[in-house]
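Here the complex is missing a single protein chain, while all its other protein chains stay put.
Our next item is chain A:
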Amino acid sequence: MTSLTQAPETPAARQTPARRRRRVDRLPYLLLLPSLAIIGGLLLWPLGQVVAMSFFRLDNVRQLRGDREWPWVGLGNYAEILGDPFFLTVLRNTVLFAVANVVLTMILGTLVGLLLNRLGRRMATFVASCVMLAWATPALTGTIVWKWLFDDTSGLVTWLFNALPDGLSNALFGRADWTGYGWFNSPLMFFAILTLVVVWHSFPFIAVSVLAGLRSVPSDLHEAARVDGAGPWKVFWKITFPLLRPVFGILVVLSTIWDFKVFTQQFVLAGGTQDRPTFMLSIYSYAEAFSPPPKYGLGAAIAVILTLILLVVTGLYVRMVLKQEEAS
């Protein structure tokens, strides 16, 4: 742009293309403007607010209204969170849960994707629709149904375990009567069930994306490999995976982001913010900020920490993927 305006010597020769170029240059930005305004207003502005709030001591609703001073505490909120041993528990829960869920979701999603690719058209449509139903179920309603399945008196799971032969049940688990068993009592069991719910909710997206990727790969590659005597395991790792690496890359990043900030499923399964030993960062932030007495500054600081962790994790991963791309 600047080079163009600095060249006034040949006005006649320059004017038309420059004008056209300028008009064309502006158009995309003009078209982007509405969405930028919406993103700015609904996403960036609140995000900036959260970051700003994390530096203040905010424990009165009237401060949010501007009726009261906002006392500056600098990094005080961060120091308080990081200095609390409970934060380590929360961080451990969050990271272990996210790792387990990303791995399980990716494995299950890929397997289902491969299966869909090999099925005939009708069967594939049928299986895909069933799988998509899980994805289409809203997190809230889906989780409520799961919670009922694990109800301690009339849940289906309790009933199934009661239906096991007593001897077998005793030998395996040391109890035959499952009525009244607290499925959500131990944090480990709670996380196991939460993992089940979250993986159930998120694998369909992976499956469908992997399927879309597979469809774009020419099938003669697979055939050639099979003719050369490669088994399915080898075909996957030597042909499918390298070809779909970008797809897997983006899916892992998305899953990581989703599984780090699981909230709805946990809130419903735990029945609110009571079960502190199973806290993860997102629910911890919510509980600190909004449970009475409110601590908006502290909650905001936790949210910022969660965002930073996510940025670092996904940033590292994206860099790793890009490097591998270059190398290969």
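Going forward, a contact is a pair of C-beta atoms (placed from the backbone, for glycine too) under 8 Å apart; a residue touches a chain by one contact, two chains touch by 3 or more; residues count from 1.
Going forward, contacts and distances are computed from a predicted model.
For the chain that does not appear here, its UniProt entry gives the protein name "Sugar ABC transporter substrate-binding protein", which is one of "ATP synthase gamma chain", "Sugar ABC transporter substrate-binding protein", "Acyltransferase family protein" or "Glutamine amidotransferase family protein". Summary of contacts with the chain left out: across A:Gly48, A:Pro71, A:Gly182 or A:Gly315, the touching residue is A:Gly182. Which of A:Gly120, A:Gly174 or A:Pro293 touches the hidden chain is settled by the complete complex: it is A:Pro293. What chain A contributes to its contact with the hidden chain is residues 60-62, 64-65, 152-153, 179-186, 271, 273-274, 276, 287, 290-294.
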